[in-house]
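Got a structure here, written out as structure tokens. Questions coming.
All protein chains of the complex are present and in place, except for one that has been dropped.
Letters A and B mark the chains in the order given here, with residues in each chain numbered from 1 onward.
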Amino acid sequence: MTERKWYTGMTTQEDWWAVWLGVGFFFLSLFNIAGIDLVGWITYPTKWVFSVPEGGKGAVGHAFYALGKKYSVTAKGFYKGLGWWSVLWTYVVFTIATCIGAAFMKWDLKRFFVGWTLIYFMTIATWFIGHHAFIAANKTNMHKYGLSFALSLGGGGSFILALIIGLIIGNFFKGFANYLSVAAKPEWYIKTAIVTLGVKLGYLPIKLAGMSQKLGKKAAELTFEMFFAGAMATIVAYMVFWPGVYIISRLIFKLPRKTAAVLGSGISICGVSAAVATGGAVKAKPVVSIMVAALVVVWAVIEMIILPGFFTHVWPKTDDPLVAAAAMGLAVKTDGADAAAGAMMDEFMRTKIEVDTNGAVKWPEGIITAGAVMTKVWIDMFIGVWAFVLAMVWVYRIERRPGERVPASEVWHRFPKFVIGYFFCWFFLLALYFGPGKAGAPEAKAFLKSVKAGAVPVEKGMRKLFFMLTFMSLGIITDFKKLKEAQFGKMVWVYFVALFLFIIPMAIIIAYLFHHGMQIPNIAEYVKPGA
Amino acid sequence: MEEERKAAAGTGSLTGEALEAEDVLAGAEPWEPIETKLVLWSFVIAIIALVIGLFVVPTSVLH
Partner (left out) sequence: MELVIRHNGRDWVVEGDGLSLSAPTLEELDRKVGTTMREKGLIKEGEKTEVFMAFDNSTIPEWIRQYAQHYFNRILVVQG
């Protein structure tokens, strides 16, 4: 199992399989342009109550529906009839798709299949419970469900529940968690979800152009601004974080050089992948990276529990949502925990602004999530470059082993391949929007509507489902007891000090410098009140 | 302890015995000038990137 050629791993790594799954379903969605809707079956939950008030809504029978019911241009009637059956359709299609991936990656297929099935249905059950109107509704729409009080958690309630159930399994039913571990792959699921987030970014201008052409242009501009601001914020943050943590580990906690280097990347950048990349770069014994990785996953979940609520209710609240989003991406380790935290904050902040303004301000879903992922995607790309620099410093300057050379191909081997899928989907849809979509001009409306019919099930249904799977799997593989293990010793403290006193405050400052004042377009006047 | 170490090693070829923590945490080498250089250069790059970024990025606080 080695990486020698540039194409190694295309059929055997999760990273590539995230691309195949995401881009594969994206291509299926494009058949809509030819009038064939192949993705409308993707299931999605809606708020429900046990007894629907007269004239209200929320029947249990409609709690899950096929997204084609709402968005399909050519097969609305068919998808309307699916209702709860869409849960099974979604199960069957994604089971086939993920099992093909698992087979190529040579996993234990039977265990993956059983594990995936259990995780999928637990996720659906959690999604269903999390959409009870008491949890998901807010004061602008709770009366429709006959409620006089609701928790106002939006879709965030389901995310929290999935995480809690996963954590209960991971911490109290360890045998079961171990059995599920073959299918509990948060990083694979989130990478797939991030590819479909690329679809979301490309679809945003199309969606908003459906409301007004000006809004569409604004959305396209906003995504570009996030792209540039995210890139610069990431480079600055990285080059401050890494040496900062290195100094803390070396001078305050007296750790050896290689351990400090690996911790520097693990704590400050993208967690596990950075720890492995840096460990490899400085040629540390693999055990160093393995230990840091085990520590990172636990701390990442702790961050993910604290930060979304903190940013939403303490600072910067809804005044600077994209500062909070970028800071999240810079502060929370691992793609899964960061994207999940961003998605949770997306739900919290949108609900908060809507409730605070009594429905006068409504933000489109997903922009805050996209902001949190944007900085993370840049970080993922940058780690490969930084690891290459570190490798050269270590080989040529610090250890100076005679005759050793660092191959330039290392940069590509460490490049996060799922990012290719993310950018591909994003720019492909942008090309459709600016090209045949004529930037939302009235004469291209029909065309854009057919693109939308395909994009929505993927960017909304598939993405949210894979986010939910990520939450559940993250919980399952997170064992808090690991923190107590004596062998981590002072590494736990280095992590604590570096994270809370250095990384998070710096992340906020840097995110602020580049994102302060960025506004999310208000779509309140274009959507039904209380929808 | 042994069990926990094995659990952390998971299904890799590294066995539980391989995960000896001591030598990961102990044996700090003395700080060398090259480390000062590495750390300082990172900060310098950060400052340069910050200045360029603040000017170039249209959403930065400078604009």
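Here is the rule we go by: contacts are C-beta pairs under 8 Å (C-beta built on N, C-alpha and C of every residue); 3 or more make two chains touch, one makes a residue touch a chain.
From a predicted model like this one, the values you see are computed outputs, not experimental measurements.
**Student:** Out of A:G175, A:G403 or A:P442, point to the residue that touches the absent chain in the complete complex.
**Tutor:** Among A:G175, A:G403 or A:P442, only A:G403 touches the chain that is not shown.
**Student:** Among the options A:T90, A:T234, A:T334 or A:T351, which residue touches the chain absent from this view?
**Tutor:** Here the residue in touch with the unshown chain is A:T334.
**Student:** Which residue, A:R4, A:K110 or A:K484, contacts the hidden chain when the whole complex is considered?
**Tutor:** Missing-chain contact among the listed residues: A:R4.
**Student:** I'm checking contacts with the chain that's been left out. Which of A:T46, A:T74, A:S181 or A:S212 qualifies?
**Tutor:** A:S181
**Student:** Please identify which residue in A:G210, A:P286 or A:G489 touches the non-displayed chain.
**Tutor:** A:P286
**Student:** Touching the absent chain: which residues on chain A qualify?
**Tutor:** Touching the chain left out of view, chain A contributes residues 1-4, 9, 13-15, 181, 185-188, 271-273, 275-277, 279-281, 283, 285-287, 289-290, 293, 334, 391, 395, 399, 401-407, 409-410, 413-414, 477.
One rule holds for everything that comes next: only the chains that are shown with their structure count from here on.
**Student:** With chain centres taken as the means of their Cα atoms, state the distance from chain A to chain B in Å.
**Tutor:** Averaging C-alpha atoms per chain gives centres 23 Å apart.
**Student:** Looking at the complex, which residues from chain B come into contact with chain A?
**Tutor:** Residue positions touching the partner: 1, 4-5, 8-9, 12, 14, 18-21, 24-29, 31-32, 34-35, 38-40, 42-43, 45-46, 49-50, 52-54, 56-61.
**Student:** Give the list of chain A residues in touch with chain B in this complex.
**Tutor:** Spelled out, the residues of chain A in touch with chain B are 225, 228-229, 232-233, 235-236, 238-240, 242-243, 246-247, 250-251, 254-257, 259, 285-288, 290-291, 294, 393, 397-398, 482, 485-491, 512-518.
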